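Report on the structure given below.
Heads up, one of the protein chains got dropped from this complex, but the rest are sitting where they should.
Chain IDs A, B and C follow the sequence of writing; residue 1 opens each chain.
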Amino acid sequence: MDYQSILERIAQDVAPLVGSGTPAEYIPALAAVDARHFGMAIADLDGKVHGVGDWERPFSTQSVTKVFALALALSLGGDGLWERVGREPSGNPFNSLVQLEYENGIPRNPFINAGALVVTDRLLTLTGDASSELLEFLRQESGNPELAFDPEVAESESGHGDRNAALAHFMASYGNIANPVPALLDHYFWQCSIEMSCGDLARAARFLARHGLRADGSRLLTRSEAKQVNAVMLTCGTYDAAGEFAYRVGLPGKSGVGGGIVAVVPGRCTLCVWSPGLDGQGNSVAGVAALDRFTTLTGLSVF
Amino acid sequence: MDYQSILERIAQDVAPLVGSGTPAEYIPALAAVDARHFGMAIADLDGKVHGVGDWERPFSTQSVTKVFALALALSLGGDGLWERVGREPSGNPFNSLVQLEYENGIPRNPFINAGALVVTDRLLTLTGDASSELLEFLRQESGNPELAFDPEVAESESGHGDRNAALAHFMASYGNIANPVPALLDHYFWQCSIEMSCGDLARAARFLARHGLRADGSRLLTRSEAKQVNAVMLTCGTYDAAGEFAYRVGLPGKSGVGGGIVAVVPGRCTLCVWSPGLDGQGNSVAGVAALDRFTTLTGLSVF
Amino acid sequence: MDYQSILERIAQDVAPLVGSGTPAEYIPALAAVDARHFGMAIADLDGKVHGVGDWERPFSTQSVTKVFALALALSLGGDGLWERVGREPSGNPFNSLVQLEYENGIPRNPFINAGALVVTDRLLTLTGDASSELLEFLRQESGNPELAFDPEVAESESGHGDRNAALAHFMASYGNIANPVPALLDHYFWQCSIEMSCGDLARAARFLARHGLRADGSRLLTRSEAKQVNAVMLTCGTYDAAGEFAYRVGLPGKSGVGGGIVAVVPGRCTLCVWSPGLDGQGNSVAGVAALDRFTTLTGLSVF
Partner (left out) sequence: MDYQSILERIAQDVAPLVGSGTPAEYIPALAAVDARHFGMAIADLDGKVHGVGDWERPFSTQSVTKVFALALALSLGGDGLWERVGREPSGNPFNSLVQLEYENGIPRNPFINAGALVVTDRLLTLTGDASSELLEFLRQESGNPELAFDPEVAESESGHGDRNAALAHFMASYGNIANPVPALLDHYFWQCSIEMSCGDLARAARFLARHGLRADGSRLLTRSEAKQVNAVMLTCGTYDAAGEFAYRVGLPGKSGVGGGIVAVVPGRCTLCVWSPGLDGQGNSVAGVAALDRFTTLTGLSVF
């Protein structure tokens, strides 16, 4: 089966699930999204993109941007980052503060909020303007110069930002934040507010399937670094459901509470699926099911 | 490079690390082993085995047997097992009791001690003699009819078994243990005491690289189940260092405090490495380094 | 007002609460008790006892015996006990295993189950027969030679004893249990099964109001030790509600899931109240209210 047929088959198969689950409710801008959207895209290594459903419609990327921020921070600053953030799954269904305290302000991995704050803090130190640099990088890799922040989402996040402020101050108390907390939080909230479509994200993530090579053929990450980012995605990319995601889907993936999930088949292709209804772990119900169908239909899991 | 040359190159590269780390000390039988052993074997899908160093010398498999017990329990009893044990990394450097209590007696995954006790409990219910059935299975898959328990190790484990007894009684208080605790513990300790060589283990694990097919060509697990066991190995197979192992090695793997590690390249081959010196997380220092070298030299990581 | 009038006034005041709450349900022998019982007794320093309601009816003392076991262990073995158990409130609404693990097998205080197991373990080492020695001690102090174990309760506890077995094995894994776990558990369960009335308990506890002097005038504890036991009762005697109990009642007290509570007014008198309906923390609803009324009516709180 070609990719386009596979996508259409998947869309048909998961249709009954589209609309189940609940969109993120902690900020009005996300809660207002219609849960019945579904889109999916596949990008091959040459950049050819296939899509189905709402695959060209922009949505709020939220935590999906964390994997791009990580790659950019590693590319610009090297692996010194790993002295400030771990690479182990958080394994804790109810919080991250416990482990943060237990491990003296070093977050378990770069994809929990605390760890992502450290990555943004490093990017801010390296570039002077973390959120703009990330946006520019995503524009280049997706080939879409119109990607933009959503100011309403960024401000809404900021207005509900006490928990992230707590995490940042707490790490600062251990000396693990280099920039002023308010500035860091701004960059973090703007980074989360970037809007992209499934097509944009599948294209932008190709460097992870191409062992580190960017869209223009230049090298973003070494082969070894690209392997490492994929490994961290597999073990930590879907909140406390990483084990379950690896079990069902068997691909490196990174999800966001906007309902998007990016996944990588190393050496073959990248995928992005979007549907706003979330399960109890914050992952898209129809999105996880669609990726599950993909690996079952194609046998393209890493295992 | 052919497998034999690769093994010899690896042995050379990791030689400086052999002897570093500390053999497990909690029972005399393990503490007495010479830390300077090193062996490694690769089995291809047809059962051809290549080896280097002490690859034919039997050692105490310990937790490496947990992956075989899991496969056998799934094969005999199906996925009802997953109602009694989770599939998420434990993510907790210091204990498992906390999470066991928080999650009402359901262990996070089948490879932490609590979860392995549940697997053995299920195997005991399914077969009436969990440890003997497991030994017989390992004899068949390895093609080595002389595999045996080490009674000294089993008794030594039993004499230091209060922590496992605590875990079993604790789960029993939640109704998650079906057999009498003392009988369960016996089977658990005997299972841990099985002695095998790198060659035996690499051969025995081939069903995980062959998508579920046993040595005799019959099916142990469905393709999907084999994928799932590999996924659980990758996310949970090396104690609290699973993220680090995925990051460095990028293969499903299961380690034991005897110093052995089994790893799987799905669709290609299986590996087993042994060296008794352990790092702080309980994984073989030279063993992890050897597997790291293997994926770097061959590019055969799953990522 | 004299004690008798006070008791009658209290009985009247708390009557609307008698029968609310829920008797302990984890063993049938306790669940079968009628929640509508209420009794209360006051013993002055000379041993004169006043009572109201079911004050002469025996009930299952359960954890109330822990304070007598502690006093006996201190009297017989001295303060070496404090090397094996702490004196801090447990402060944890949901478990004790977490702290037990965090503090390397040393329970927070002698009144949580883990700590009481250590006290019984010590008493067993000191006397060879912990539960019989405790029973004999209670007979002497209460002046009631007919006090007895309730075998049905003891066996019922034993049949539901997995959690206590887990605690004991867990502490044994840290070297903090000296006797074989099954023998220790037997003594612990028999100790909990002793039946006494409010009158018996008020009399038996008088040594705590008499700064350490026993019923026969001999010294059980030094003045300083008696103060210390009272202090531990106040800070740790009512499970996770010790702060609330101190706040409302303001007296050292020890409760049990049988619905009994013993309280001490140092230098003045002892009280015992019983009513089987428990609140969410395992303390008698009407019992706590009755003690609250007592200190309000008499001003006899320690604060």
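Note that a contact is a pair of C-beta atoms (placed from the backbone, for glycine too) under 8 Å apart; a residue touches a chain by one contact, two chains touch by 3 or more.
The model shown is predicted, which means the values in this text are computed figures rather than measured ones.
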### Task
With touch as defined up top, name the shown chains that contact the chain not shown.
A, C
#### Entry: Sole residue of C:121, C:200, C:240 or C:279 that reaches the chain not shown, by the stated touch rule
C:240
### Query
With respect to the chain omitted from the figure, which of C:21, C:39, C:58 or C:86 is a touching residue?
C:86
### Query
What is the set of subunit C residues that contact the non-displayed chain in the whole complex?
86-94, 99, 102-103, 108-109, 223-224, 226-228, 230-232, 234-236, 240-244, 246-247, 250, 252, 266, 295-296, 299, 301-303
### Message
Across the whole complex, list the residues on subunit A that are touched by the chain not included here.
### Response
94-95, 97-98, 101-102, 162-163, 165-170, 172-173, 181
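Assume only the chains that are shown with their structure count from here on.
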### Query
Looking at which chains touch, is this a line, ring, star, complete or other?
line
### Task
Name the most central chain, where centre means the mean of Cα atoms.
B
### Message
Centroid of subunit A to centroid of subunit C, CA atoms only: how many Å?
### Response
55
### Task
Determine the centre-to-centre distance between subunit B and subunit C, using the mean Cα coordinates as centres, and give it in whole Å.
47
### Query
Residues of subunit A that touch two or more other chains: which are they?
none
